[in-house]
Each structure stands twice: as C-alpha cells, then as structure tokens.
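Please read the structure below before turning to the comments.
With one protein chain held back, the other chains of the complex are shown just where they sit.
Take a look at chain A:
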Amino acid sequence: MLSIKNLHASIDDKEILRGIDLEVKAGEVHAIMGPNGSGKSTLASVLAGREDYEVTQGSIDFLGNDLLDLGAEERAREGLFLAFQYPVEIPGVSSTNFLKTAVNQIREHRGQEPLDAVSFLTLIKEKMKLVEMDQSLLSRSLNEGFSGGEKKRNEIFQMAVLEPKLAILDETDSGLDIDALRIVANGVNQLKNSDNATVVVTHYQRLLDYIVPDFVHVLFNGRIVKSGTKELALELEEKGYDWIKEEVNEATA
C-alpha cells in the first residue's frame, strides 16, 4: 500500500529525514517510535503533504501513485488520513459543514454521488458513537474551545467518517488521560480491517497496549535504525532509548 524508499526531507535547509525505507501492506499496523527530535512528526507531515518540508531525495508510492506528485487534498481523496498531533482551531467554520464538504469532495473524486443531508446525518451519528463523542461538539466551530481530549477524539471521528485506506496517527496519545486513550484506541481498532492500514507515531509504548502493532520501527536521527515486533516496544519502554542511541553510535563509529 505504502512504499517509502530512501526518503530525505528538510526544512529551512536543515535535513530531518535522512533516508527512510518503509513498507506498509493492507491489514497491517505499524508503530513508529523514537526519542524527541528523531523525525517522527516530520515523517507524518511529509506523508500528509505539508508544504513546509522539502523532499530532497527518495520516493513514496501510495497505492500505485507517486505520492509526492499529489497535493494534500489529493492525498486525502486517494485515501490517506493524518490525525494531527495538534488539531488546529478554526473559529467560524462549523464542524458539520466542514465535514460534509470534505465527505462530498472525496466522494466526487471517487465518482460517487454527494450525500444528501439525511444520509450524511445518519452517517455521522453512527460514527460519533464509535468515539463516544457528544453531538453538541458538532454544532460548534471546528475544534474551537475543545479540550485536548475532545480534539483528539474529533480526529478519530473524522477518520471514521472519511474511512481512509491509510491512517497516520501523529502522537494521538499525547496529552490523553487513560479513559480518553481507551476510547480513541477502541475507535481505531473498530475501524481496522484487512483492506486498510494504520501507522501509529508515538513516543510512548502505552498506546500500543491498546492498538497492538504488527511491526515496530525505531526512528533516530532521521533514519529507521531498528525494526521488530511489539516486543520491541516493550523493550523500549523498559530500557528507554539510550541503548538504541549507543548501538547506532557504535555502528557508525
């Protein structure tokens, strides 16, 4: 589904990603872990199409498309979804109106008829249950005045409505209390099936107790320096990241 080869990316001439290789297949859950500043969020941003980053080398194939050729909205329409680490507040834009526009523009791209008001309402009511979201949030401006937990739940709710093929969760767990974390993870798990894939970017192992990954990758200094199964995450939780750094330093010494 997603094939990243030798990806290099920089911002303001500072290289952050220095040769990432990653293969994600349908039905898989990948966790990307790593210490602060290792490039985790940069990878998520580059995948979603944030224009502040410049890709200097490498390629990304997403379902047979050259992802780097597509604008952010085209990636979304092809089925890529980024759950933002910091969902932005947009005063004056109604949550419902925004989501309806998004759904229908994606449908139009896929050659489907737009949803009428009733079908749209039925859809969002069903998806709201998934993340136990209060309907009153939808009548408010997008993310405006939402608590941290509400914002993250709103991200997963949008993901449920848009049904992406590849979901990238960028530090979705940070700042969540254990109840909110459980709700968010539960939502993600229910959306998982054999046709879609999830990439979980996280600093902490905690989330992976709830969203169990098939593969765990450790990102350090802009490269994936170690890959393994969920046991690797537990090892990181226990021993921290220092031993990884030492291993890398020894290898490059």
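A few remarks follow.
In the analysis below, contacts are C-beta pairs under 8 Å (C-beta built on N, C-alpha and C of every residue); 3 or more make two chains touch, one makes a residue touch a chain; residues count from 1.
Here is the rule we go by: contacts and distances are computed from a predicted model.
Choosing from "ABC transporter permease subunit", "Fe-S cluster assembly protein SufD", "Response regulator" or "Iron complex transport system ATP-binding protein", the protein name stored in UniProt for the chain missing from the display reads "Fe-S cluster assembly protein SufD". Here one chain is not drawn; of A:A48, A:L138, A:L169 or A:A197, the residue touching it is A:A48.
Of the candidate positions A:A26, A:A102 or A:L121, contact with the unshown chain belongs to A:A102.
Residue-wise, the contact with the chain that is not shown comes from A:A76, picked out of A:A76, A:V131 or A:I211. Across the entire complex, the residue among A:L162, A:A180 or A:I244 in touch with the chain not shown is A:L162.
Mapped onto chain A, contacts with the missing chain fall at residues 48-51, 71-73, 75-77, 82, 84, 87-88, 90-93, 97-99, 101-102, 105-106, 109, 141, 158, 162.
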